[in-house]
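First the structure, in the form of structure tokens, and then the observations on it.
Here the complex is missing a single protein chain, while all its other protein chains stay put.
Right, subunit A next:
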């Protein structure tokens, strides 16, 4: 029952994984189909541009207002939840958060945990942590369940199993659950329903994430379509919600536009099937619901992003995944290439704060800066601007004091020197002319191997005559310019 679930180890680099993913035609078809459809659904859900832009502006202001008083709101949230009977815990690291969760489960002598969808619990690698301590932690969102069954990680924050098609799921269910192989999606879902319903019944503890934590009323708001979130937060005797510290909003009314932005941006739905607002554990006269409700507030690098006024905007994120769906890089390389919990544009700007740039040095540069992510973001995070800022932090020397965790991961003294020489040449006309004179005469001496460029291109060789030279010649009337190359 309590088998250790091995997790695919990622020892390769982003580039290596990207190369593999690009060559996988099945994977690319699965992603292309899904992303095209998600983009269309979002577009259909916002038929009125003025309405959409007004709402995005409001969403941005609500998050900016919440962040501008974040510590106060967190204290207010804690006070109101505590008054409602919910126990609030704080964790700086994922290790601390796991310890808190484990101790709550241990106090109830729990052995089975059922989990609603939670990206923060993915950050914590809670399943593995608990499995190592003899506690089974089962995913109950259909997509997450499929991914867990195949010992994989989610490839999308909203659609965890989007990289798989129905045939792959059919084969997986056949192999792991011993059921007849069927390609019928309805039947596959019913298999999942029956298997997981037993788990909801047996579970000692339910774990969930939080979409919005409302300070004013001390309420945890969760959105979902399947009902697994309601199950996980209602059926077991204990409910533990885990969330990042940036999820708090000031007032109940603030969630009205955010909710609309979230579901329309994510899936093109006017609303999800369930919006579940939890404010307290079971009261003495009530007949169901958990006897204990806990909230674990996790930092895990968020306060690092918060410290910088520009990078703080990263924390506006409401995890809709629209930037992922619209990213030309993500659709080609897929979610697993990123090698971390959050893929795509949001992953590129949030992950460095969590794990440090040393671990994800390619994240800020794995982008064409096309700007689609920033354009669709429902809370108007200027993602391309964040990427450029992270690129700068990524090449800062230790002396320049990078502002991001493990900044300067790509700092190279050699590269810095080359740019300094380039700058000197280009700001000093005499030196520039001298350089041109030399470059055009000693052109054959350029190296034939210039790093990654020559992996796919022939080495560049300077022309025999410079443009200056040719222009001078042309203007002095010495006939047509001759011989560029």
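Operating definition for what follows: contacts are C-beta pairs under 8 Å (C-beta built on N, C-alpha and C of every residue); 3 or more make two chains touch, one makes a residue touch a chain; residues count from 1.
We adopt the following convention: contacts and distances are computed from a predicted model.
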Looking only at "NADH-quinone oxidoreductase subunit M", "ABC transporter permease", "Lactate utilization protein C" or "histidine kinase", the name UniProt gives the absent chain is "Lactate utilization protein C"
Residue touching the undisplayed chain, where the options are A:152, A:226 or A:340: A:226
For the chain left out of this view, which of A:27, A:91, A:113 or A:355 touches it? A:91
Contact residue for the chain not shown (choose from A:148, A:243, A:276 or A:394): A:276
Option from A:62, A:120 or A:372 whose C-beta touches the chain left out: A:62
Please output the residues of subunit A touching the missing chain, sorted low to high. 33-34, 37-38, 48, 51, 54-55, 58, 61-62, 64-65, 68-72, 74-75, 90-92, 96, 140-143, 146, 159-162, 164-166, 169, 185-186, 188-190, 192-193, 196-197, 200-201, 216-219, 225-228, 230-231, 234-235, 237, 245, 250-254, 256-257, 259-260, 267, 270-283, 285-289, 297, 299, 303, 306-309, 312
